[in-house]
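Every protein chain except one is present and positioned as in the full complex.
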Amino acid sequence: MSEAIPQSPSRVRATAKWPGLTVLAVVLLVLPFLAGNDYHYDLMIKIALTAGVAVGLNLLVGYAGQISLGHAAFYAAGAYGSALLVQQFELTPVPAMVLAAVGVAVLAWLVGKPILHLKGHYLSMATLGLGVIAAIVINNEDQLTGGPDGLPVAPLSLFGHELSVFGSYDLFGVAITGTQVWYGIAAGFLFLSVLFALNLIDSPLGRALRALHGSEIAAQVAGVDTGKFKLRVFVISAVYASLAGSLYGYYGGFITPNIASFTHSIELITIVVLGGMASTYGVIVGTVILLLIPQFLTGFQELEMVLFGAILMVVMIFMPRGLVPTLARRFQKEAS
Amino acid sequence: MFSEFFQFTFSGVTLGAIYALVALGFTLIYNASHVINFAQGEFLMIGGMGTVVLMDAGVPIYFAIPLAIAMAGVAGILLHRLAIAPAKNADVVTLIIITIGASIFLRGLAQVFWGKEYHALPNFSATESINLGGAILLTQSLWILGIAAVLVTALGLFFTRTALGKALLATSMNKDAASLMGIKTGAILMMAFGISAVIGAAAGVIVAPITLTSYDIGIMLGLKGFIAAAIGGLGSSTGAILGGLLLGLAEAYTAGYISSDYKDAVPFVIILAILFFLPNGLLGSRAVERV
Amino acid sequence: MTALLSVDKLGKEFGGVHAVEDLSFQVEKGRIHSIIGPNGAGKTTLFNLITGLYQPSSGSVHLNGRSLAGHQPHELAPLGMCRTFQNLQICQNMTALENVMLGRHRHLKQGTFTSLFKLPALRRADQQCREECAELMEFVGCGQYIRHHASAMPYGALKRLEIARALAASPDILLLDEPAAGLNRTETDALRDVIRRIADKGITVVLVEHDMKLVMSISDQVLVLCYGRKLAEGTPEEIRANPDVIDAYLGNRHSREEATA
Amino acid sequence: MITTVTADPQTQQRARPADAPRPAGERADGTDAARGTPLLDLKGIRTGYGRIEALHGLDVAIHPGETVALVGANGAGKSTLLKVISGLQPLTGGTVTFDGENLNRRKAADRVHRGIVQVPEGRQVFAGLSVEDNLMLGAFSRRRDKGVADDLEAMYRRFPILKEKRRLHAGNLSGGQQQMLAMGRALMAKPRLLLLDEPSMGLAPLIIEEIFGIITELKREGITIFVVEQNASEALAIADRGYVLETGDIVATGSGQTLLNDDSVKAAYLGG
Partner (left out) sequence: ADTIRIGSFLSVTGPASFLGDPELKTLELYIDKINGSGGVLGKKLELIHYDDAGDASKARTFANRLLRQDRVDLIVGGSTTGATMAAVPLIEQAGVPFISLAGAETITTPVKKWVFKTPQSDRQAARRILMDMKDRGFTKIGLISGTGGFGASGRNVTKEEAGNFGIEIVADETYNPKDTDTTAQLTRIRNTDGVQAILNFDFGQGPAIVTRNYAQLGIEIPFYQSHGVASDSFLELAGDAAEGLRLPASALLVADKLPKSDPQYDVLNRYKSDYESHYNESVSTFGAYAYDGLQLAVQALMKAGSTDKAKVRDALENIDGAVGVTGTYRMSPEDHMGLTAESFRILEVKDGDWALTE
């Protein structure tokens, strides 16, 4: 039995993050060559942005074990916040995005403080409530937000150049379209999201977060101020959502209160669970799948919903830990 | 002014009783498995829409209602057998996502086979409303309140007085230990899903004359029911009723006295405030864990 | 000798039941101080009071002369106090080694930005911590589980894992709640050596245990609780001979056996 | 490889108290062949967790009325073996036969109804239910039996502290009190085969005596007992036979006394 052999200290190294990141980078670089048309880019951009949110949400849900059913609120706050800062205060998009993220961080900190002492379903309920309140505010303050009809968003400008999805640009002599630039931005965002998330998870901070999930008391007695750490990861994941939301707004050019809706929050949490809680790459795969399924199902017209529900159930039944962790396990099993 | 207050109160009580009925459905499954069944709203839908469809097919209402409720019961059992039971060792979040999948699936089926239109069911009583002190109380609200009272008493007795009820609670606390007591945990869970579906469907039928019914009515009612169950304290049937009434009254008073724009937001603020002081809801039991 | 830990007229009530009542005692630095008593005597409750998991109904606890009133559990590790649990508190979602590393939490940097960027200093410190913790696991005798996931470990090994985790915090005082439960005689003997070596490092040990062979052979001082109150206190020899203790706790057979041991 | 420390049936005979009534189904001469079919017969038991195999095809036979002790180090697989018998741990090979019936396909609950009752490791009380409810759930498999109320009173007499705490949530009991509750709960089921996983864990010396007293008493009533104990010397002392388990294999078996006197067993489990 292998586990009976005493281990030498050299075998206790931290898990290496570079192999995974390299694969991710290669995939992100290769994808453009597989894209047939701009619509494919559009999907990839949306997937990359959503995956970024999911990676952040996974820190909270998958690692720290705190369920949020209201994360769409932060996404929407980022999108509306930056759009309005540009529109009302004439900031340029990038500072607006940063400022919105700071605002969201403060907001998350303020609301997180009282609700994060709740546990389990009660926390879900409270976060759900926050999401609902955010959606109502966006809906009702139509003077500012355009209400249910939505809000046009000024396009992103980089170095003084406006970035239109239909424009074409020159990058070191190579002509690229606006969509491709956007893909680059979204892919970069996702890559950084993953890099930071992996760093965090494999640090003492990350360990403390995971300990919250395992045993809050053990964490406390080890000196972890559990309240403070929950709040921290809540804020971090909210900032992830905010940044993705801002980018989404700039990219799409139009946002509606739907992005703050309960359904959107549910979609985000479903991505995390589907891909695999506590698996950073898992949630990326989860995003790909959850966003692509509807695209494939459109041909089924009326049956779309039935099939979507059925697929979701079947995946979760047979891969209860989520796609990637379950498959990884199976793969290991066969390899041994 | 008093008549206005009464009117808001009646309106709140009606809403509250509806939410309470939905919340009761959550209680049973929660007590058996600690899962929040997001497909609970779909049971309501099956009750209401099933009755409509059967009546359209010429079935008289007094057969249509029990048939539709039975249909929901079967759906509940199937949900357990085909979706919950096979995911044996899945944790609670996974099970919740499965119930979300199930709710989308059921809603989709209803949409394909029963159509997307809204429908109304007739009132249970001939007189639709009664005037009390200048305010109108719907007779259907009395039906809802009455049935909610009966159900909450029945569930309360079930959990405190019967071995089966205790076995159900034990199953949620420690499944392995429960099976070491000879409790057939699978059967218990199946029963919980079945009964919960029946309660949900019955609720769906009695609220339909007020709320109308359609393939997607379960989304909103399910959500409100979950909220009501959580403020009341998950797992407590009396709490479900209290939570429902509180939510309904908060909505009606906000709409009546504060602002209808923020009618859905203000109750949430109240709820968050309640949870701040009572993190396990009004009547929820504190998790017992010693170190 | 100075009292490292001093408990003064401590009381805790649960809905009319006095789990701990008017209890005073002191633990001196560098000693092994055992607490014994019948089931339900209030030993674990006492630990929970000392470590801030419960707030006392009355009385006070001082560590190094400093009052612990109103302290949160997480504030005690920095003050040099760590403990293990009778009802295991293991993070089942982490590996065994990570559980131990958690114990080292207070010695490591965990700034948000440092962590997000994983600065080299942090990486080095973490790797060093990893190796130290692996050694600790060897030390308490569960070295073979270093690469195991905590959820795949047998009960007895988890008990030792908790000790390793508590030690990882490099505490001044260590509270052990029934560390030998689930260990057989031979394993318990090994545990005795571990506890001795811990004490030899200058760490004060407060031990709650029902294994009398272990308690009597290792303790400098023994406190006997009964119904939340102090029944007796003294050296192992004194306790073993105390008729009240024999009546309430040891039983005749045991005292006979131990006396001849 | 199994080294049978002793095969002498006489030793086994001696290990049983002289005054114990002979369990039904056991012949007077007490030889293995003459004992008839075992009550519990495990053949080639294999099981594991994921990729790691925890039990490597072991055989155990327990005859009606016997008290058998299982000793082994941490992680040897003792709890796993008990879980296999109770049906909580799926088999990858081998058969579990109880009273002549193959139980492989029987669920845990069905096995309880056939009389296999376990006091699990780590107590596993229902934390959110009252002490009394826990005890009553112990009798779930015979809940229509009129005698349950009397048994409850008997249990309270045996563990007075449980009566005192009967309205308290079981999760609020002290560790030792929970252990008593777990024992009481199992006894409420009136087992034919009682599986005990470290029943004395966390108990005060006086109560340990009580527990061993109960075991002796049950034995006298003819109940078959399979006990895992870290207090190996005491367990072996009252057991008819014992098995020694080492990393998933049975490495020795024999009468309780013989094992107690075996040097390697002494060194590994009974302390220096």
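A, B, C and D are the chain letters, set down in written order, and residue numbers restart from 1 in every chain.
As a convention for this text, a residue touches a chain if its C-beta (ideal position, glycine included) is under 8 Å from a C-beta of that chain, and two chains touch if they have at least 3 such contacts.
Just so it is clear, the model here is predicted, and its values are computed rather than measured.
Novice: Could you tell me which of the visible chains the hidden chain touches?
Specialist: Result for the missing chain's touching partners among shown chains: A, B.
Novice: Using the touch rule from the top, list residues of chain A that touch the missing partner.
Specialist: Residues 36-40, 42-43, 46, 139-140, 142, 147-150, 152, 164-166, 252-254, 256, 258-259, 263, 294-295, 298, 301-302, 304-305 of chain A touch the chain that is not shown.
Novice: I need the residue numbers on chain B that touch the omitted chain, in ascending order.
Specialist: Its contact residues with the unshown chain are 4, 7-8, 10-12, 14-15, 18, 111, 116-120, 128-129, 131, 136, 138, 207, 210-212, 214, 216, 219-221, 252-253, 255-256, 260-261, 263-264.
Basically, only the chains that are shown with their structure count from here on.
Novice: Can you give the whole-Å distance between the Cα centres of chain B and chain D?
Specialist: Between these chains, centre-to-centre, one finds 44 Å.
Novice: How many Å are there between the centre of chain B and the centre of chain C, using C-alpha atoms for each centre?
Specialist: 47
Novice: What positions in chain C touch 2 or more of the other chains?
Specialist: 44, 53, 85-87, 89, in rising order.
Novice: Could you tell me which residues belong to chain B and also touch two or more other chains?
Specialist: Within chain B, the residues that touch at least two other chains are 287, 289-291.
Novice: Would you mind writing out the residues of chain C in touch with chain B in their complex?
Specialist: Contacts found on chain C: 44, 48, 53, 85-87, 89.
Novice: Which positions of chain B touch chain C when the two form their complex?
Specialist: 289-291
Novice: Quick one: which bits of chain A touch chain B in the complex? Just the residue numbers, please.
Specialist: 61, 67, 114-115, 117-119, 121-122, 124-126, 128-130, 132-133, 136-137, 140, 217, 262, 266, 269-270, 273-274, 277, 302-313, 316-318, 320-322
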